[in-house]
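Reviewing the structure listed below.
Missing here: one protein chain of the complex. Every other protein chain is in place.
Let's turn to subunit A:
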Amino acid sequence: MTTNNPLMPLMATIVETVRETANIKTFRVRLDDEAAMRDFTFLPGQVGQLSLFGVGESTFVINSSPTRMDYLQFSILKTGEVTAALHRLKTGDRIGVRAPLGNWFPVELLKGKDILFVGGGIGMAPLRTLLIYMLDNRNDFGKITLLYGGRSPGDMAFQEDLKEWAARQDMDMVLTIDNPADGWAHEVGLIPNVLKEMKPTPENCIAVTCGPPIMIKFTVMALQELGFPDESIITTLERRMKCGVGLCGRCNIGGKYVCVDGPVFSWAELKDLPQEL
């Protein structure tokens, strides 16, 4: 934060919007204070609070990569009052930003490892930031595999990225949807089932997963079945948050606060916490 008041947003302007799906829209924003934008640093996995004054604030992952700092990107699933209002914004509109907040993926620990990404729906957003970071530092990491699923072809976000990633020789990508659909040339089936069929090897591999809570639960079970130890499974959690800085008391899981101790956790950490996911 560039202000001493962690609850005070910085003003930012939307420089571009991308319609991802019927209910997911991406916003690319720049902080209005050019010096603050130039000095802004974050690590993959960190989140921000976006403010639409008069409506409210909500938490979203910064899903651009720190290796590409032209703008900060947030992809927003329309689910509630704030997100519905944010979806009505367009290029040139101004919003408040409080970022970066929370912890980040353990990038240093991931170096030299194979990485298996498993993303579901809007849960692809936090994975995107780490995946791009890794692709931009490709030699630091081993084999990179992405399994990404949506309910239907129309629910697959980040189409520009998917085209680029499909063309790359230095990563593997598997896409899946829940039920068969005309013109769909990829896998069909729920993510945990497709994952089991892929049979990724757990040796020297870290799995990074994010999606709806139910998907995370069954994906973790599938990974464990495949032999992934709890320390090698990383996920990011959502919670209803307000302050984002460990004050408002809303997002605790036992003694941890998702907003400051997370949103990134290993499954080894999570299984030691009260089971209230």
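One rule holds for everything that comes next: contacts are C-beta pairs under 8 Å (C-beta built on N, C-alpha and C of every residue); 3 or more make two chains touch, one makes a residue touch a chain; residues count from 1.
Just so we're on the same page, contacts and distances are computed from a predicted model.
Between the listed names "4Fe-4S dicluster domain-containing protein", "Sigma-70 family RNA polymerase sigma factor", "Electron transfer flavoprotein subunit beta" or "Formylglycine-generating enzyme family protein", the UniProt record for the complex's undisplayed chain reads "4Fe-4S dicluster domain-containing protein". Of the listed positions A:Val47, A:Val118, A:Met156 or A:Cys243, the one in contact with the omitted chain in the full complex is A:Cys243. Of the residues in subunit A, those that touch the hidden partner chain are 4-9, 11, 13, 51, 53-58, 79-80, 82-83, 92-96, 212-213, 238-240, 242-243, 245-255, 260, 274-277.
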